[in-house]
Structures are given as C-alpha cells and as structure tokens.
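For this view, one protein chain was removed and the others were kept in their places.
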Amino acid sequence: MTEQLSRRDFLKLVGTGAASAAVLTGCGPASRYVTREPYTKMPEYTYNGQSTYYATTCRECAAGCGLVVRTMQGRAIKVEGNKYHPVNLGKTCARGQATLHSLYNPDRIQEPSSHVRGDRDFSTTDWDTATGIVAEALKNPAETAFLLGLAPDHLFDLVSDLCKAIGAPAPLRYGALSLFEARTTLGEASRIVFGKPDLLFFDLGNADVTFSFGANFLETWISPVAYTRGFAQMRRGTNRRGYLVQFEARMSQTAMKADEWAAILPGTEELVAAALGKLVAEQKFGSAPALFEAVDVAQAADAAGLPLETLERYATILAQAQNPLVIPGGAALGQSNGLEIAQVILSLNALLGNLGKPGGVYHSPASPLTNSYRRPASIKEISALIEKLNSGKIKTLIVHGVNPVFELPTSLGFEAALAKVPTVISLASFPDETAILADYVFPDHTGLESWGYQQVSAGTGQTLLSGAQPVVAPYYNTKSTTDVLLAAAAVAGGKAAAALPFKDEIEFIQGKLAGLVGAEGGFFNAADMPSFWAEFQQFGGWWKNDPSLGTPSAASALEKKLTPAAAQPEGDGEFHLLVFPSPILAEAGANKPWLQETPDPTTTVMWNSWLEMNPVTAEELGLTDDDVVRVSSAFGEVEVSVYKVPAIRPEVVAIPFGQGHTAYGRYAENRGANPGKLLGAQINAAGDLAFAGVKVKIEKTGKKRPLSRLEGRTRLEAAENKG
Amino acid sequence: MAKHNIPEVKADLENTTGIWGMAIDQDLCTGCQACVAACAMENNIAFVGETDAGYGRSLHWLRIEHAFEGEFPEVQTSGFQPVLCQQCGNAPCEPVCPVFASVHSQAQDLNLQVYNRCVGTRYCANNCPYVARVFNMRDYDRPEPLSNQLNPDVTVRRRGIMEKCTFCIQRIHKVEDQAKSEGREVLDGEMQPACAQACPADAIIFGRLDDPESRVSKLAKTGRGSQLFEDLGTLPRVTYLKEEKDYGRLG
Amino acid sequence: MTDKNMLLAVFSDLDPAAHAVEKLRELGLGDEHLNVISGIPITEAMMGRPHQWTNVPRLALGGALGGFLLGAYLAFVTPTTYPLNVGGQPVIPGPPSVVVLFELTMLGMLISTFVGVFLDSRFPSYTPKEYVPEISDGRIAILIECDPAQEVAIESAMTALGAESVKHAEAQTL
Partner (left out) sequence: MAVLANSATHAHTSEQDHEAHLREEHLMLDPRPRGEMNAMVMESMQTTSWKFWVAAGIMAILVAVCLFYYWGYMIANGLGVAGVNRPIYWGIFLVNTVFWIGISHAGTFVSALLRVFKAEFRRPFTRAAELMTTFGLVQAGLSIFMHMGRVWLSYWLAPYPNQRGLWPNFHSPLAWDFLAINTYLLSSTMYLFLPLIPDLAMARDRSTGWRKTLYRILALGFRGTEGEWTHLRFAMNLFAFAILPVMFSVHTIVSWDFAAAMRPGWSSTIFGPYFVIGALQSGLSAVAMVLIVVRATMKNMKYFIRPEHLDGLGKLMLIISMSWAYFFFNDYMVQWYNGDKWTDALLHFHEEGPLGWMWYAMLIFNVAVPWLTLWNKNWRRNPTLLFTVGLLVNIAMWFERYIIVPTSLSINRFPFTYQFYKPGVEIPLTIGTISFFILLYMLASRLIPLVPVWEVQEGQMAHSLRKFGKETVVTVSDLE
C-alpha cells in the first residue's frame, strides 16, 4: 500500500534523496549519477521482504496516467495507480495493469541487432555500431525521417529539437488511437469554432445530460481513465444523476452504459447534431441560429434511421438540462465530413452555452513546457511522408513507438514505400511488423525501464507534466533511444552535437524541466534542480494544484450558414463497416497474454477478432455465430468469424482493431484479422482518415471458427432472464 | 477440546454483519475489465490460451457478466455485473470439501481456499451458487521472463487445484499487521483489493462491514443494495447496488 | 493321552453317519472325542451332536463396538483437534456423524466377523491334518479319538453301519 505522506515528512525525504543522489554520483557509468526515487519512504533497491514503490508514467497509450509500480528485489510486481496524479487519481485501466507483460514479455528484442528485411533471425550487433549507424543518418539530415509514437514526449521533444537544428524534416508522430479518435479533426474544429486548436476538455463529471457522438470515452478515447472517472462523477451527480445518450450505429461499451442508445446510421452525425441544434434553439430561444437554420429535422431523423419523436425527445432533454454537454467522438469524426461534424457539435455546445462552465467544454490546460497544442500527424501528412519515401528522397527512416506497417491502413501503401528506403531503423522493443521489415532494430527500454515525461494534453484540468523513471533496471541489453540519439549526435558532430550537448537522457530531461524549478502553484515547490528532480520522480511528475482550464469563445460560430449533409461513404458494399479500437487491446495490447485473455466488454470474446452483426442480417445472409465470412472492401479483404449481437444496426457491421498481427510475438501473431486492410484512403477536410465511411461486402466462406467467449453459448430461452 | 468461536447454530450467523465486505455499484461499473486485469496481475493468475479459454476454463477470479435483451432497435443491456467469490458468511463450498481445503476464516470472516491442501475433487465449485470458483485444468505455461512478475505474497497454483477470489487476503494481512504495529484500527479505505484499487469508476468499494461508519457499510444499506441469491441463505459479503435508468434521480 | 489312536470313518450318506455317531456314543466315546468333517454344512442337530461353541458372534459384537468407538472418535473428537468453521455448520456435525458412526460400526463388525472366523477356525493353518479328499466330494467323515483297545470294536461297528472305509487317520499335508 502506498502511504500518505505529509508535507513535513516529504521535505525530510527530499533531503535524504538529494544526499543519496550525491553519494551515488560517483558510482561509475554503470549507475546513473542520479538514482531512482521510491514513491514512499522505502529503502532504495532491494530489501528482503519489503516492496519498493516507484512512480512513473504509463506508456500503454498517450493519456499519460501516473503509475506507482510495486517492485520487490528488483522485479516489478504490480502496477497501481498514482493517487496524486491528476489524470487518473490512483486508478488504472486494464491495459495499464498489463503493462508488466510488456516489461517481461518473452518475445522482447533483447539486444541491438541487424537482419535481412522480413527475416525473423536477428544477428546481434553492439551499441557502438548502432550509434555509428544512427550517426550516419544524422549526417544527412535532409534524407532522414523520423516517425514517432504519441509517447514518450521527451523523445519527441528531443527529436524535434534535433531535426530543427540539423535541418531534417520535422518528426511525424501518430498512433492508431489518434487515428481512430480523429484527433487532428477535433483540434482543427476547435481552431475553426473557438479560434484555438486544442484537444478540448469535456467536463463530463459535472454535466447532467451528456450526448456523445461516438465518443467511446469509457474505452480508449483520449484519456479513458480520466473520462471514466468523469462518468462516475456524472452518475453520482451533485444534484441529480447524470444522463447519457450515445449516438452511434453499434452499441459500444460506452453506449451500453448510456441511458439511451441512439443507433444512428454512420455518416448522419452532422444531420442529427444540426437537427438537435435547431430543435434545442427553437425550444430555448424560439428560433434557430443561422448555423442550424437550413437543416430539415424530419429529413435528418429519417436519414439517421431515428424516429422523429425520439429526436425531438432528445432535443427536449438537452434543452431542459442544466449542464448539457455534447461530445464529438472518433467514430463520428472519421467520416468524409468529419470536420463539419466536429464543428457542428462544438457549435451545439456553444448554443447550449456550456463553454467554460462546469459540465461544459473547456480548453485543456497547456503543457508546462509549451504553450501550443501539439497534435499528432494527420493521415494527410503521413501520406505525404509515404510519398516521400516512395520518391526515394528519404534514405533513412527511423521508427519509434509506432508500428505503421500494422497500424496504417494497408491502402496507404506504407509497406511498399518502406521497401524503397535504403535504411530503416526500428527502435521497437518487440519484433513488430515494422521491426521485421527494418534493417536494424535498436531496442529502446520498455516504458517501465525508461526515463521520460509526458505532456498530458487532455483528461485533466490541471497543468501537468507526467514524469517517468525506470522502476527496474533494464532487463535486457536495450538502450534508451534518447541516449542513442545523444551519442549519435556526438559522433555526427556539427550542428547535431551542438544541438544536443547533453551528457545523457537525464541531463536532457532536466534541461527541459529547468523552467519549472521554483515555479509557483505546483504540487511541490523545489528551489533547485536536485530537489525538484527528486520530487519529480518521487511523485511521478509535476502539476499545478489548481485547474487552469481555458474558456473557449465561439463568437461567430453560430452565425455561419451551414447546409448539413450526410457523409459520402467509400466503396460499393452493402454494409457500413465500423472499425473500432478494441477496448482491451487498443493499439498495442495484442502481445500481452493477459490482455488477450481479458474478455471484450461487449462480446466477451478472448484471443481473437470477430465481426459484429445483427441477427437479422445474419439470418438474411444465412450466417450464424462462428461462421467465417470474407469481408471485402475496395481496398482489401479479411476473414473473420461472425458474432451475432442485437445491439448493432442491421446495415452496419463492426470489427475491432487490434488483432491480426503477422508478427509482434507469440501471443499476437496469426490471431484474428486486421481491419486496417479494409480501410480506404479517403480523408476529411482536416486530413484525418474517414475510417468510418467504408462500405464492405460480406461473403460466406463455409468455414467455421469458434470464437473463444467467456459467456457460454448454452443459454436457453427459459433461463434467459436471470434473477 | 480446543477452544474455538465457531457458532453452533446457523441462525447465529444471520446476526453477524461479516468483517470485510464489498459493494459494487452497477450504475458506475463500465465493464472496462480493469478489475479483471488487476486481479490477474495481483494474484498470479495464469492465462490459459484461446482454446481452453473458449471452453470455459479461463481462470478469471472475477468475471463481468452482461446480457443483451431484446431485438434491434429495442435493445437493452442487463448492465455490467462483476461476479466474484461472494465470501459467503455461510458458504456452501466449505462443508463439502473432504480435506478442509475450503474453510472459513474466523479472523477475517472470509472464505479461504487452501491451495496446498486441495486435492481437486471440485465439489466446492459444483456447490458454489455463484460459479465463482475456477480450476487449474493444466499447468499453464508462463514463459520466462513472465514469471518475474509473480507476486511473492500469493501462492502460484499448479494443476489440479481449485482457486478463487480471496478479497486479496495478502493485502488484508499487510494492512492489519501495519495497523497493529502502529497500535490502531485499520482505517476505512486503507485496505483496497486489487480490483477496487484499479476500478477507474470507483464502482467497487471495499471495507469493513462491522464498522457501521465505513463507506461500504453505508452503501450496502442504501435502498439500491441487494445481494446475489439472498434467498439461498449464503450470507454473501458482496452487495450489488443496482443500476438506475431513471433520468434525474436525486443524488 | 499319548497312546490315543485316531480313526477316520468315511460315510457316503448322512443317515449312516448319524447312526454311527450314536453308536460311538454307545461305545463309550464322549462327544469330545469325535469330530464330523463334511463337504457341506451339516447342522449339529442332524448328526445328533452337541451344539458347537463359536466365538464369532461375540467377536462381531466386540468389533461393532470397536468400530462404533472409532467412529465416535472420528465424528466427535477429531473435529475438535483443529476446529474449523465450514459453511456455518457446527464443529461436530449432527447428521453426518450418524453416517460416520454407521459406516465404522458396520466395518468394525464385519472385519471382526471375518477375523473371528480365522481365529476360531485357527486359519490359516498349513500343518498336516487328518483328512481325506473324498470329503469335499460329499463324503461325511467321523474323526474318532479312541484307546487302541477300542479300535477293533469301533472299526467293525462302523463298517457294519455302512462306512465306506475305516482307517487310521494319518495327518497329511492338505
């Protein structure tokens, strides 16, 4: 158990921490000149029978939850939430819990290696050679490209600084989750409507009525632990129990928790939101603003497949709410008109007057290190990179923290472009698809062995820099990518060396933190860097005690004229395909055996992919549970077993994203199907992929492949209604 | 004859509140499975692989049930219901074990499973109305270095052994020892089993039922509370707070 | 009685054998000097022999008592050596104790009966004994312990009564 620390104890502790840091400084290069800081007053390193707790930051997604990891005799035993951390307040999700299976994954890449592309036999090299190879790349900055993941931020900052200094193209970063959340679209819509690009903060906890357009905030959306906490707060309600209506074609886990599930047809979100806007405005103010004027409510309801009365009822609920909130989610924005949908929904919030009010929409606090919103790359930008790769202008591609071969829609042609790059360096910890197609793999430490920080951009109202420190010594001969780049820069010399004059990763991070030393209003105040650094590690980051949310202003948003329309789906299939990130596996959970064995919340399927299909549709197609079907779009096809579920529109089918790996270790390989193969390249106005606008065909294969489900199949009608 | 404090009459049990207990707010439970994963990580639960998992052999100590009801578009869900060992005060699994592997702890009023005593008759599991027990059908593989993660406070089970939720008794002991060494009572909220600790919605509340002021006692007494199959007389120590669907319930 | 002779008179039928027993008694031989050996159970009454004493009933009763006591120990004492609460049942369960008592009483009784047969019959005993294999073919043999002086009289009496053979019984390995 973590202990309560009083401030006085804490100050004593800081002294000890600083002293021990000083003592340990002289221990040679093998040990850091700074030491790890236990979360509570525990002896550092091993002490028989005693656990030592270290605070760090979760890297399973970019939300940046604070973790406290219980270690014992140098082994990480259990992940717990950091109860002071503003994002998760001591809680974790299933993926955070299973992060130990990253650290101790039996399929980790254990040492720097080179190999023939596509080959699975790696030949070991040493870190000096590795540094030399990276240094070569840095010597030709214009021909070197970096592709990074959404975490960790300190590496992105370092690479950004480096690229800027040496004149290389700025690094691109993205993740499958940012793709399925259409983050760029949300940021762009915020810029258009509120004048400031931002991953907005939706104050779910204080809202009494929340309408969510496909935002699966209880699963993976932006910061699921924080939003789940918000959901719980909303349900507990300060005055009354909050009410949630989920608009989406498939009843997701979030929709299951909603009070009402409005199963609208994919692509009609703009119509529905605009219609709601019109009805609410008419109820509240007597007339609709220009933005919503043009919409034909009856037609919108009809297009969405929703009874008009229901839509009107929803409008009434929204209009009568004290603290209404409307959230635009990924599935809604991943449409050809995604940006318009986002604009309408944000404007609807403006209409409801909740901007900057409890239960409303806020600008997220800026990171303590930057003032600007740093969005992930859009698919448009990724496509540009792919084009560049194809043109042969890039000689070296360095990939860290993402698995583009698997995560990007196959139709973008990343894999083919990769073949045109002479040198591909993967910094992956696992033999994922991209690492298999790289020339070199210089494995970074896994999250729990790493230093770093994460600039948390959503999920909390507090300004927050989440800190990471290794909770255990690196298990294998891996090396921090930051250190590799620092060493390579030194070898490359010139601008690179000048840009990164740091002894090591710690010095680089401390350099970034320098501005926070002595800052006011923080969770802790430290006068000098050693003290600050000790506390930063001890508490797993630095944050302000008070929220620093911004109030969006939508001065003219409602005055614009709008002709809402339905999205243009891609392909000529008869079914809308809804690809959603698996709530359990998300983008990178497939190699963790316990996540594989954790049942999906809605279907209870384990260890595989499935195609969700309405029983009515299944009957029409002559299909039943476990029948393998071939799902094909204009871009590719996959085979997957059918799972009949009444909670999906009959004209929609859904496949979770996360399985279908061809590499990535024994637990992930050759398991399930990757729906990325079905996605097209259609993008919306913000440059994000219209992943929810694909239509597919379904063919019977005649095969049967039983899905492993926690829920038994032997249900009898008589026993259906349990007591 | 040795001294013991085991009641002679079952009816005496009805008057006891139990010691440790749990309340699960189904209105808050989002079915996110964080508790399931946390439980597995804390308690060294083996994973069984796709085939066995699909055949009802997964070792989840905690499962989240739900069911869809009705046809589109009138689809309802039954709500997420985490089901774990209810730590019955009057547990049907206990008397049927021929070797006392399933016994009641008088100190914590919990239902214990003594792994190294278990010979694998599986009678306890058959007699558990909550289907909360799981059986190690095989020695499940935990390839190196995954075993580094094993919690030294929890026995690793081999094949042929029944296991189940323990309310994280290793944590209870730790907290009780800590309180005792400091000469105080255990504080409310000090003891958190792995599931409650992880639960992002804070839907699982754990604490002392014999303390009427504890959060769990108060929640268990709200009108929303009920226990699974109360009519069986098993005296479960887990209270479910039922899901509310009414708009505007006062808080 | 070092100079006693053992005679074995073999009869093929029950009635002559019964008469022979009567005759032998008339000749002054006490019942303790006779023994009837047969291939089927013949009651003492049929042969006009005194009632045979057997300890088996007493042993059975004793075994039953022993079994009951063992059962009582298992049912009433062993649970208290390490009292455990199982399902709110009393430490010493009522009805289940009956089951334990019953089974062990029966077990004790049946084992002691079985052992009693062994004890009373001095089983197993592989020492040579007076016996002829014809007995298990249905003959009835009378084993007579007599003074050498009586031997001739007995032999002729037996033959007269229809004995198939009358001879000196020699202990032989069975």
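Order of writing sets the labels: A, B and C. Residues in every chain begin at 1.
By definition in this document, contacts are C-beta pairs under 8 Å (C-beta built on N, C-alpha and C of every residue); 3 or more make two chains touch, one makes a residue touch a chain.
If you're wondering where the values come from, they're calculated on a predicted model, not measured in any experiment.
Across the entire complex, contacts from the unshown chain go to A, B, C. When the full complex is taken into account, the listed residue touching the unshown chain is B:97, out of B:97, B:110, B:150 or B:172. Which of C:7, C:24, C:37 or C:144 touches the hidden chain is settled by the complete complex: it is C:37.
Considering the full assembly, C:104 is the residue among C:24, C:104 or C:146 that touches the omitted chain. By the touch rule set out above, subunit C reaches the unshown chain at residues 12-14, 35-44, 46-47, 49, 52, 54-57, 60, 74-75, 78-79, 81-82, 84, 86-87, 89, 93, 96-97, 99-100, 102-104, 106-107, 109-111, 113-114, 116-118, 120-127, 129, 131, 133, 135-138, 143, 174. Residues of subunit B in contact with the chain left out of this view: 52, 55-57, 63, 65-67, 83, 92, 95-100, 117-123, 125-127, 129-131, 133-139, 159-162, 229, 232.
Within subunit A, the residues in touch with the undisplayed chain are 710-716, 718-720, 722-723.
Basically, only the chains that are shown with their structure count from here on.
Contacts between chains trace an open chain of neighbours here, each touching only the next in line. Spacing of subunit A relative to subunit C, judged by their CA centroids, is 90 angstrom. Note on chain placement: the centre of subunit A and the centre of subunit B lie 32 Å apart, centres being C-alpha means.
Centre to centre, using the average C-alpha position, subunit B and subunit C are separated by 63 Å. Contact residues on subunit B toward subunit C in their complex (touch as defined above): 1-2, 4, 6-10, 13, 88-97, 100, 102-104, 106. Interface of subunit C with subunit B (complex): residues 80-91, 93. Residues of subunit A that touch subunit B in their complex: 1, 72, 75-81, 88, 90-98, 100-101, 103-106, 218-219, 224-225, 228-229, 231-232, 235-241, 243, 251, 253-254, 256-257, 259, 261, 263, 317, 475, 583-584, 593-599, 601-602, 606-608, 614-616, 645-650, 666, 671, 706-712, 720-723.
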